[in-house]
Structures are given as structure tokens and as C-alpha cells.
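Our next item is chain A:
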Amino acid sequence: MKQFVNFVKKEFFHVMRDRKTLLILFGMPVAQILIFGFALTNEVKNSRLIVFDQAKDPASQELITKIEASRYFEVERSVADQQQMEAVFRQGKIKMALVFPAGFNASLLHEHKAQVQVIADASDPNTANMLTNYLSAIVLDYQSTLSKDLVVPYRIVPEVRMLYNPQLKGAPNFVPGVMALVLMLVCVMMTAISIVKEKETGTMEVLLVSPFKPILVIISKAVPYLILSVVNVASILLLSVFVLELPVNGSVLLLFGESILFIITCLSVGIFISVKTDSQQVAMLISLMGMLLPTVLFSGFMFPIENMPYPLQLFSNIVPAKWFYLIVKSIMIKGLGFGAIWKETLILTGITVVLLGISLKSFKIRLS
Partner candidate 1 sequence: MENLYAIELRNITKTYGREKQVAVDAVSFHVNKGELFGLIGPDGAGKTSIFRILTTLLLAEQGEAWVEGLEVKKDYREIRKIVGYMPGKFSLYPDLTVAENLDFFATVFDTTVAENYELIKEIYVQIEPFKTRRAGKLSGGMKQKLALCCALIHKPRVLFLDEPTTGVDPVSRKEFWEMLKKLKMQGISIIVSTPYMDEASLCDRIALIQHGRILSVDTPENMTGNYPGQLYAVKADQMYLLLKSLRKYPEVLDCYAFGAHAHVSFKNAFEAAPLKAYLRGEGLSEIEMKPIPASIEDYFIKLLKT
Partner candidate 2 sequence: MKEIVIKTDRLSKRFGDFTAVNEISFEVQKGEIFGFLGANGAGKTTAMRMLCGLSVPSSGKAEVAGFEVYRQSEEIKRNIGYMSQKFSLYEDLTVLENISFFAGIYGLSNREISEKTKALVEQLGLEKEAKKLVAGLPLGWKQKLSFSVAVLHQPKIVFLDEPTGGVDPVTRRQFWDLIYEASEKGITVFVTTHYMDEAEYCDRVSIMVDGKIAALDSPSNLKTQFKAGSMDEVFYQLARGAKRGD
């Protein structure tokens, strides 16, 4: 036991003395939270819009005022003709235009039907989609206020409520994602690198030729990263609560428990990589390409899994981060208890057991 404790102590020396590692360890979660929270937001706020109003009548004015009143849009300016509008688009400053045909009010009054044209810069399809949705919603809303005075039979107006995240904030989506990413990086990459480093420096040879059990070498190298990862989870949660004002709705204890499960998953992957590689660069590459990329792609935090082709959807099931992401979302955002996530937990446990089994089995008591 004393041997083990000393070993872990030595690991901490390594971590604490390597400034670059320290920076990655503790700087990364902070940087990621801040970047995702403030820079990479996919919310739409005050998007600039131009209006080409050929009608200039009460109805068109009223709609423009309504749009301007919303927090999503800001009417940049009006344009007088088609060419001018196209010119503004080409400059790229404006993402969206609203065109009222002449006689907008008249056709609305007489035919109970009028058209407006929404033109969006679709070079960024996601933003364009979102903006048109918002704009359509405002137009619909305006239409429904008009309809109040009219007798229109069987009209169904859907009322949409955004559950758990009524303001459609980005944070609830990315905080669990960042947690998965950071844990993946720290546990997989750092663990793999630190073990492979011992191989590179030749100290692994000396350790193997000692009475110290080889498997304990590996486990004691993983322990510090487990502890540091828990610290990281805590710091991400603190940041999200105090900086992003996103509270943890469910049990914090449960959240930590699930995090430790995921950390162990990642550690077993890291150990596996370290067994199979002999240089730090290779270990890093495999960790990044083999683990980080699937985490970003298939955890559902950047790209919705439902939209993927079926084979990829199937594949996403073996990406541990996907399950962890679902679990964290359930606990943190929805405030659900263990009853709601036992299935995901079970799957994650299954994956962990398999990975841990593989990496312990592939571990050798000799070189090569």
C-alpha cells in the first residue's frame, strides 16, 4: 500500500511540475466554457435585417414595428429597389431581407391573403434556417392578431413551448458537451501520454523489472487523472452556475457519480491506447482522432444524431460520450433522478466494463 501511495505521489509531482500539462488540465475547461458560452453561441440575437417595402402602407409598417420590437432582429435600413438590396447582400453584412409587395395592406384587407417575401443568406444554412423560423413566427403572430377580428373557421394555431430551455439558450446544450470533451481529453489523452512517456524514457523497463505489480503501475498512473478530472467536473459546474447562470437542477451527487463512471470509461480507453503505442505523438494522435473526433461528432452535442444516416446512428451507440451527454443533460437541465437515467447508466457501465476488460487484458507484464 505504501508503494502505491508513493507511486501516486510521484505522479502528482509529474503533473504539477509540467506547466504545459497543468495549463491544459485546468485552463482547458475554463477556456472551453468561456468560448462556448460567449463566442460560439448559436443563439440568434439582434440579427440585422433590411426591408424593401414597396407597399409603405399601415399593415407593412405595423409588421415592421413588430419585428423591430422583437429581441431577435434589428432593422438595419430600408432599401429602395432590387439592385440596392442585392448589393447589400453581396457585402455580406446582412443575413436577411423582408420584401413587401406593393398593395400589401389592400390585398390583406380584400383578399384576406397577402404575401411577403423572406430572403435569407443561406451560405450559412443553420443560421439562415433559424432566422427564417423566427421571422415566420413573428409574421404568423401578427397574422393571428389580425385574425382575431375576422371570422375564419377551423384555424389551428400551434402554441409552442420550449421545455427546459424556454429562452433557447445555448448553454444547457453545451455545458454537458464540454464536460464530456474535457473529461475525454484529460483522461484519455493525458493518461495515455503519461504512460507512454515512461516507455519512452525507459523507466517503464525498470519498473517492470521490479517486484511492483505491473498492473499497479498502470492503475497508479490513472489515479491522479481521476482526481484531477473530478476537480475539472467541479470547476465546470461552478463556472456554469456562476458565470453562465445555468443551475444544476438535479442531484449534484448523482451527477458526480455518473461523471466518475464516465471518467473510468475514459481512463480505460487511455490505458488501452498506452498499451498499444510506443510514442507520445502516436498516443496523442490516436487519442485525438480516435476518441475526441467521435465525441464531437457522435455525442449529439454539436450535431443532432437523429439527422444522421442510420448506420451512423447505430455507430453513435458505442460512443460512450453520447450516453454521458444524455445523462448529464437529464440530471443538470431536466433535473431528473436516477430512475430516468438508469438505462443510459447501465449502457455506459457496460461499455466501461468491456473497455476496462480489454485494456487490462491487453496489458503485458513484459515488453512487446
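Descriptive notes on the structure:
Going forward, a residue touches a chain if its C-beta (ideal position, glycine included) is under 8 Å from a C-beta of that chain, and two chains touch if they have at least 3 such contacts; residues count from 1.
Selection rule, in plain terms: all candidates are chains of the complex that A comes from, given by their letters.
The model shown is predicted, which means the values in this text are computed figures rather than measured ones.
Among the candidates 1 or 2, the one in contact with chain A in this complex is 1. Here chain A touches candidate 1 in the complex through residues 2-3, 6-7, 10, 13-14, 17-18, 201-203, 205-212, 365-368, going by the rule given at the top.
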